[in-house]
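Before any comments, here is the structure.
Missing here is one protein chain; the remaining ones are kept as they sit in the complex.
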Amino acid sequence: MAGKEPVLEIRDFSVDYGLGDQAVRAVRDVTLTLHRGEVLGLAGESGSGKSTLAYGVTRLLPPPGVISGGSVTYHPPGDQPYDVMALSNAELRAFRWAETSIVFQGAMNSLNPVHKISTQLLDVIKAHEPRLSPQARLARAKDMLKLVGISADRMDAYPHQLSGGMRQRVMIGMALVLEPQIVIMDEPTTALDVVMQRQILAQLVELRERLGFSVLFITHDLSLLVEFSDRIAIMYGGRIVEEAKSADLYKDSLHPYSERLLQSFPALRGPRRELSGIPGSPPDLRGMPSGCAFHPRCPHAFDRCSTDVPVLGVPAARNDPSRSVACWLPGRIPVG
Amino acid sequence: MSAPASTITAVTPDGPEVEAAPAKRRRLRFVANPKAATGLVVLAFFCLIAIIGPWIAPYDPSARSSDLIQPPSAQHWFGTTHLGQDIFSQVVVGTRGVMFVGLLAGIVATVLSVLIGVSSGFLGGAADEGLSALANVFLVIPALPLIIIVASTIPGAGDLMVALVIGFTSWAWGARVLRAQTLSLRRRDYVEAARATGESTWRIITVEILPNLTAIIASGFIGTVIFAVMSEITLAFIGISTISEWNWGTILFWAQSQQALAQGAWWWFVPAGLAIAVLGTALSLVNFGIDEFVSPRLRSSGHTRVRTKDGRTVRMRVGFTPVLTTSGKDAPVTPVIRTDEAKGTL
Amino acid sequence: MTATQTEPTTGDVVLEAENLTKHFPVRRGLRTLFTRDRPTVHAVDDIQLTLRRGQVTALVGESGSGKSTVARLLAQLYSRTSGDIRLHGESVTVHGGRKFRAYCRQVQMIFQDPFASLNPVHTVRYHLTRSLRIHGRAGNSAAELERNLRDLLGRVQLTPPERYLDKFPHELSGGQRQRVSIARALGADPQALLADEPVSMLDVSIRLGVLNLLRDLKERLDLAILYITHDIASARYFADETLVMYAGRMVEGGDSESVTQRPAHPYTRLLIESAPDPDRLDRVGDARPAPDDAGGGEPPSLIAPPAGCRFNPRCPSALPKCSTDLPPRFELPVVDGSKGHWAACWLYEEGAAR
Amino acid sequence: ACSNGDTNNSTANTGGTSTVLNVGMPNGPQTENHNPFLGSSSGASLGYRWMIYEPLVMLNGIKPKEPGKPWLATEWKWADNFTKLSFTIRDGVKWSDGKPMTAEDVAYSFQLRKDNEGLNQDAIPYGTITQTGDKVDLTFTRSQFVNQAKLLTVFVVPKHQWSTFKDPSQDVVKEPIGTGPYQLKSFTPQTTTLELRDAYWQELPKVKELRYTSYNDNNAQTTALANGAAEWSFVFIPNYKAVYVDKNPDHHKLWFPANLGIHGLWINTTKKPFDNPALRRAMDKVINRDDIFLQGEAGYFYPKVESITGIPTPAGESFIAPEFKDKVHAVDVEGAKAELAAAGFKLEGDTLKDPSGKPVTLTLTNPAGWSDYVTDLEIIKDNLTQIGIKATVDKANQDAWFKAVDEGNFDATMHWTNGGATPYDIYQNIMDGKILKPVGKGGVSGNYGRFDSPEATKALDEYANAKDDAARTTALNTLQKIMVEQMPIIPTSASNVGGMYSTKNWVGWPDEQNQYAPAQPTQQNALQIVLNLKPAGA
Partner (left out) sequence: MKFLLQRLAFYLFTAWAAITINFFIPRLIPGDPVTSLITKFQGQMSTEAINSLYVLFGLDKDAGVWSQYVDYWGQVFRGDLGLSFTFFPTPVSDILGQSLPWTIALVGITTFASFVIGTGLGVLAGWRRGSWLDGLLPVATFLSSIPYFWLGLIAIALLAGQGSFFPSSGGYEPGLVPAWDGTFIGSAVQHSLLPALTILISSVSGWILSMRNMMVTVASEDYITVAHAKGLTERRVMLGYAARNALLPNVSGFALSLGFIVGGTLLVEIVFSYPGIGYNLFQAVGAKDYPLMQGVFLVITISVLVANLIADIAYLLLDPRTRKEG
């Protein structure tokens, strides 16, 4: 959303798994900006590097993941921006959750099974706001749970005593308890029923209105994203191949991959259209195709696609600063 | 209403060749684990000695000589006993008994644990209840005292008998692990799928389930071998089992009954003990290798330290991903951390 | 062997289920050990189902509604509590042995997770050979077997076959694996395929390929397919007929287009409203009430299911009757050439207030 | 801390001279049981029962021919060819609870044995037991010549205490009352402490306190001896010189005199070709008793049997028949070969063939844990190769071995014989035809080799029931002759009644020069030794 101020600027960001010869680059030179208050959707097929990017940005990648390049600049409201990649461990700890929180895919696995949910909630508050009195902490935790629709008497439950949907709500509540600027959500609802999924997302959107945080929302379900997010970035083979407002992307996608991806979803309403799917299989990180990673599966590929890597930029044909694409097809080559 | 056929052909995957590693290599991959490799080499060495020991031993281990209680020398590498017997020969010849009992007990216990564990896990119901109760009882009843009691009361218990006694009393742990694993395998789709294809129960157990238990069975086998070796040596050492044949426990028994350490004859005592420890270590290493093979998380990767952009060395660890370099384009914004008092100290 | 191109005789009933019921006994605690009644999970109750030659029947419903249980009952992997399963009009109950083999030669099942349904220690060749062998279709010589194997792989478009025959499952992609599973099922040359969520574990971009393949097979081999899914949009795309399950019971059924476009049962409506849909005009973020759901999205307990209509605690338009009496099937009026559309809801009782 | 006896003995040690004697035995933790009748009691196991309960007569086990010392009996007399025995009981002896000891107590002590089979461990055929004044008269149903020693050394228990026991064989006698100079002070599973009584019918000994410590095994006991924590013990120490004596050569002493019991290689005389006495004699000629003594028995434990009659010396010196007086055993390979050749055996290369042409092989069996016997067997096996006998050593489980020996299912084994005051017990145990049972039938109490010699049986019977000494000597000489000619067992070592002791704090121990008692702390004579000890400094 042009004009809005950025809250997180990811620049030329690369992530490797392993070191030296065995290194596998799972995220390549990603540049992406999250603006204050928006929901940015990140889509792409399995293995395209969505989670890796999210974990990399918060430096939570498990070994052997290493960040091999780039910067992630965080803009605190009304303060100097700083690079998350340059923080020391202690600084990082203070940064986490207070500024950026994460909701993972499986809530059962994100909650420690042996602690009460109240303990886990209070832990966060205690770690970041040690001055707060225990009563105040408790009150805050209760408020937060109420906000996500969990009654205070479930505070002392253990994770296994809650249903999947409730656990996911607890996680969301926990993510918001410190009122961070950014909430990263990595497929937070894939394990849930569609009914439950819609309920939770509706609640989240409502909370965003109230608290004003930004969301980086990751999923491979494009139809969900189109409906839910302000902007969408499509990843393929570790790179962002297209970025646009969700409505624009849905109506008029520029990258052949996005196009095909959108055609893979059967629609529930409207006329039954023919679906084609995407032939071929996803690229292997160890042996990435040269040039555009999508060219072996692309119906429009031509010579240049297999030699040069397309850069992400505002396509000449559209000249709309709010969208960018990485493709060599005529008219999609960036201006300048 | 139907999709064009062209779509279907287009879908035909001709994706990249996914690492075309031959299957065999995958199964033996755990040998590539340095721990497993070290363990296997040492183990192979002991096995070799067990086989050729009697031929390469420089002396008859029971033969007396006039060199009574001699410290190690060129003639007697590990010195001699109170009867002038060559300890090196005893250790070499004694390897066979140790390996024999260890392996046989391991085999017996493994076969029992597979039979009981897998059938209990697969059959379920009353059979499962009964068999797992049996396993639990054997698990809780202390094995070594039981072995001592049983071994001490069987007349003429030779190596074979000792191996059987150990084998018959130490299958329970493996059975329990296998049962749990079988229970989880039984629920796997591929077992259901095999059933739905029409495979017989017997074939499902032997061909579909058992191969997937290989690592656990192997690990249980190794564990039992360790236990059996220790038990056998213990029995020999406290003079309970028949010690007609030489083994390391017998050597220690003689050393102890002749008060070797009090006499200062450390050489009588140390080699056999070290041999046990080395064999035990080798077996444990193989087991670690298997464990790491099964659960790759346990593998301690070679590179755990990396160099960061400012020249520091940082450990790779959960929760704090190291940052290697910055792209030179934009100089990173100088870190300015809000030292907001309300947010606590940094 | 290529598919015999006989004219699809749509309407031939292959497999039928009537009043199919499955209750799982719950492990008893010590306290309940001595009481008379054993608690049971009412996983499936009173299911009516017909699979016809050359037709795809979709079974949709939320997680835990008993879809897989139905499939397993039909595959005779579970013994049923009551009800009847008829194969070509003949009632069958088999537990194992030769009769079971004879049954599964005609009815084969495909599992949800292609990563779990192939044994990691066996090659593709092994899996397919077994399937052929068991059903006596392996041929008499090695060459014949080889031919049959290639034929099978060809049918699921894994070509060239030699590239896949000696691979282990982990060397294949998800879509390829699912194709191998399908090939294995085809190895028996069945008349009915029970596909239990065959694509839900696959990536979006591959899903469609597998579904298209199944559709192609249906047409070429004249198979009767039961397609189980929780993705109602794919049911619309793929199935001729769609049945909706809720908490172990069928609540609505009819041709796919009618069910998805004109859902009748409140649960079906909730389901369809909740499904993500880019074409929807009002977006999630917009001020629009969440779909009506009085139960907070929680399915009911199946050990003590609600009396009457099982959806009544969550139903926004529940009548007093709903919590006492079990609604029977009510035929719905024909609209736009819809076929056999029905709903088990008191709202459609003759004369009920609409 | 226990390494230096003095530091922790401070409670009892006053000044420079010791008042405590530390006795040790390698018998493991004890339970409180002071019943002198029971071999399983701590009193018996550690030996302190003899410090509390005294015998009627004190006999010296290593000088069987010496008349006994009057102890609680002042006089004793055998009559009617050893079927009658009368004691005169000492006057003025008091029990440790102050009550006087009377002839009634003595009679009661005999009666107790007669009435409880479990307590009559010598299986004495008691007749009548009568007490008149200070006299006690006993009759027996058989001649008790061979049991003389056992009867005279009977210890006496107080009737006033023992008659209150419900079952004397199952009572642990928590508060032992005896006539000995010591009484119980404290008991712990590790250590029993005895203290000196105020009064005693003899001169009070110098040792004020006796501490009996039970170590768990030979190793621990040896260590305790070596570092002085134990001053008196009886234990097998391999390489005793290095491990024990050299730790303090001035004070660490041991003396292991033989008594009349032997150890030897028992041969199954029913098995061919070992039923041939010539073969057994040849085997005897090559077995090196010195090696067995030095290597198997660590050079002291079971003294070597020198005499070819198998009678240990010097204890049995006086019993040896004139014809064998100076015949000592010596290794004689040539002699053995000659003997074999004469009997029709052939030595082909290094294999001996019996007269029927079969090679002679032999399995030597003993329990695995018995390191000295097994060592002996290794030596024997080695020795036998000199005459071409191929022997193998089979180390069996103890029970299996016992059963095999009992039922006669063995080729040859190291085993002991009974012991007693005369060589009769040895010979009876080896050759008595009355206890002979066929191979395969167990429950024998001797003659494991199934040696069937009516001549020997007759001689044994004559010895036990002879009317006079001359007849006895004749019978014993016959037995010796049979032993030498037939060799039913090949004697190697004598039983011992020895001990290790330290002269650091106490002197007056028995030794080669002063053989007043065997040196073993668990023997009855231990009391004599304690009475004889003097502080080293004095």
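Order of writing sets the labels: A, B, C and D. Residues in every chain begin at 1.
Just so we're on the same page, a contact is a pair of C-beta atoms (placed from the backbone, for glycine too) under 8 Å apart; a residue touches a chain by one contact, two chains touch by 3 or more.
Owing to the predicted nature of the structure, the values given are computational and were not obtained by experimental measurement.
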| item | value |
| --- | --- |
| Selected residue (touches chain absent from view) among D:118, D:359 or D:537 | D:118 |
| Touching residue (missing chain; options A:20, A:78 or A:113) | A:113 |
| Of B:228, B:252, B:290 or B:324, the one touching the omitted chain in the full complex | B:252 |
| Touching residue (missing chain; options D:144, D:193 or D:528) | D:193 |
| Subunit A residues that touch the omitted chain in the full complex | 55, 58, 60, 62, 92-98, 101-102, 104, 106, 109-116, 123-124, 127-128, 158, 160-161, 174 |
| Interface with the undisplayed chain - residues on subunit B | 133, 136-137, 139-146, 148-150, 152-155, 173, 226, 230, 233-234, 237-238, 240, 252, 256, 261-262, 266, 269-270, 273, 276-281, 283-285, 288, 291, 295, 297-298, 300, 304-305, 315-320 |
| Missing-chain contacts mapped onto subunit D | 1-4, 8-9, 11-12, 22, 28-33, 35, 38-42, 117-123, 169-172, 186, 188-191, 193, 211, 213, 215-217, 220, 223-224, 226-227, 229, 247, 261, 263, 367, 398-400, 402-403, 406, 416-420, 425, 429, 445-446, 495 |
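In this section, only the chains that are shown with their structure count from here on.
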| item | value |
| --- | --- |
| Co-neighbours of subunit D and subunit A - touch as defined | B |
| Pair with more cross-chain C-beta pairs in contact, given A-C and B-C | A-C |
| Greatest separation from subunit C - chain, by CA centre | D |
| Central chain of the complex, centres being mean CA coordinates | B |
| Computed distance of Cα centres, subunit C from subunit B, in Å | 45 |
| Interchain centroid distance [CA atoms averaged], subunit C/subunit D, Å | 90 |
| Residues of subunit B whose C-beta touches two or more other chains | 3, 7, 11-13, 15, 18-19 |
| Junction residues of subunit A, two or more chains touched | 272, 275-277, 279, 281-282 |
| Pairs of chains satisfying the touch condition | A-B, A-C, B-C, B-D |
| Subunit B to subunit C touching residues, read off their complex | 2-3, 5, 7-9, 11-13, 15, 18-21, 23, 26, 188-190, 192-199, 201, 207-208, 211-212, 214 |
| Of subunit B, residues touching subunit A in the complex | 1, 3-4, 7, 10-16, 18-19, 301, 303-304, 306, 316-327, 329-330, 332-338, 342-344, 346 |
| Subunit A - residues contacting subunit C, complex | 39, 45-46, 149, 163, 165, 193-199, 201-202, 205, 220-224, 226-228, 250, 260-261, 264-270, 272, 275-279, 281-282 |
